[in-house]
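Let me give you the structure first, and then I'll get to my questions.
A protein chain is absent from this complex, but the other protein chains hold their places.
Up next, subunit A:
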Amino acid sequence: MSAAGLSLAGRTRRRLLADPLARASLAVLGLIALACLAGPALTGHAAERIAYDYPRTPPSLAVYPRPETIVPALERLALRMRVRAEDVAVADGTVRLTLASDRPIDERVLTFFSRSDLFGPAAVAARSADGRRLAVTAPVRETRFLLGTDALGRDLLTRILVGGRVSLALGLLATAVALLIGVAYGALAGYLGGAADAAMMRLVDILYALPFIVFVILLVVVFGRSVVLVFVAVGAVEWLDMARIVRGEALSIRRRDYVRAAEALGVSTGAILRRHVVPNALGPVVAYAALLVPKVILLESFLSFLGLGVQEPMTSWGVLIAEGARSIETSPWMLVAPAAVLVATLAALNLVGDRLRAALEPGAA
């Protein structure tokens, strides 16, 4: 199979897809991204909905409520309605029972049914003449918690998917900012060359020596609650590598004939950068950007874990992992499930970035 005649993008795509591990990683990433986008609508739970009846439910395929919990749950419900539950029968996803009391029963107490997480709205089937006995039917609300629930009974799968939207979006946002600054700065430095290049890269060297994590924490403190601003700031700190890579490429590109020709034709510096330097330097940039996304996602998790990043009621993988770490004794799945998704994402992104870099190398087979 010859790669001759293919564009850089086509050749790279073919090389990347020839690697089974890279294919698997891309599939994992696509799956996670798709699940985060579409999944929350399909799990049957709202991310914020608190199910008081199901706190700390372990992950399982089982349908809730469990049959043996229905009667005790009805009895608890009856207690709150200040009535007695009698003749309870469960069939075909519906409960039939008789509510009994020493005084006439106000039908408005039936709202307790729809407020519970186990039953739907109740209907009165029959009412005794003195109003002290009420025959009631109510549908059983069947749910599944595939990855269990958290301490408030919120469905963990839904929360992981919703949190994933935040984590992935922030990763992409910061990477885009870093890309923008790094490419522009590096291309300019490399294209100008000489003293301008030396001065510009000296600044990069100085910034390199800054204690990065310390500055990120400072930025978080400055921008406070605005997570988006924080990650714009992170991107603005993470552009250094990008600038170095692009500058190296630009240094060699500016000596090419087509750039010379453009200069001779009197094309402006900005236009040369846009039309010739940047497009030709994009290969390694793409690979590096792919490696930057997992770095930023990890950083987001780290900050959220410290309580400095995404704030409730918004959630992210870092927030979920922090919650999980706090309740690891009672409900280890709360740590394991979001951590597993995070690690799978990071590993896949790293692998794709690595393979992309290898595939972009001119000599690679």
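The criterion applied here is as follows: a contact is a pair of C-beta atoms (placed from the backbone, for glycine too) under 8 Å apart; a residue touches a chain by one contact, two chains touch by 3 or more; residues count from 1.
Methods note: contacts and distances are computed from a predicted model.
With the options "Carbon-phosphorus lyase complex subunit PhnI", "3-oxoacyl-[acyl-carrier-protein] reductase", "Oligopeptide transport system permease protein OppB" or "Hydrogenase expression/formation protein HypE" in hand, the undepicted chain maps to the protein name "Oligopeptide transport system permease protein OppB" (source: UniProt). The residue from A:Tyr64, A:Phe145 or A:Phe305 that touches the chain not shown here is A:Phe305. Touching the missing chain, out of A:Asp130, A:Glu312 or A:Glu329, is residue A:Glu329. Here one chain is not drawn; of A:Leu26, A:Val88, A:Ile217 or A:Leu291, the residue touching it is A:Ile217.
Subunit A meets the missing chain through residues 206-207, 209-211, 213-215, 217-222, 224, 298, 301-302, 305-306, 308, 321-322, 324-325, 328-329, 332, 335, 339, 342-343, 346-347, 350.
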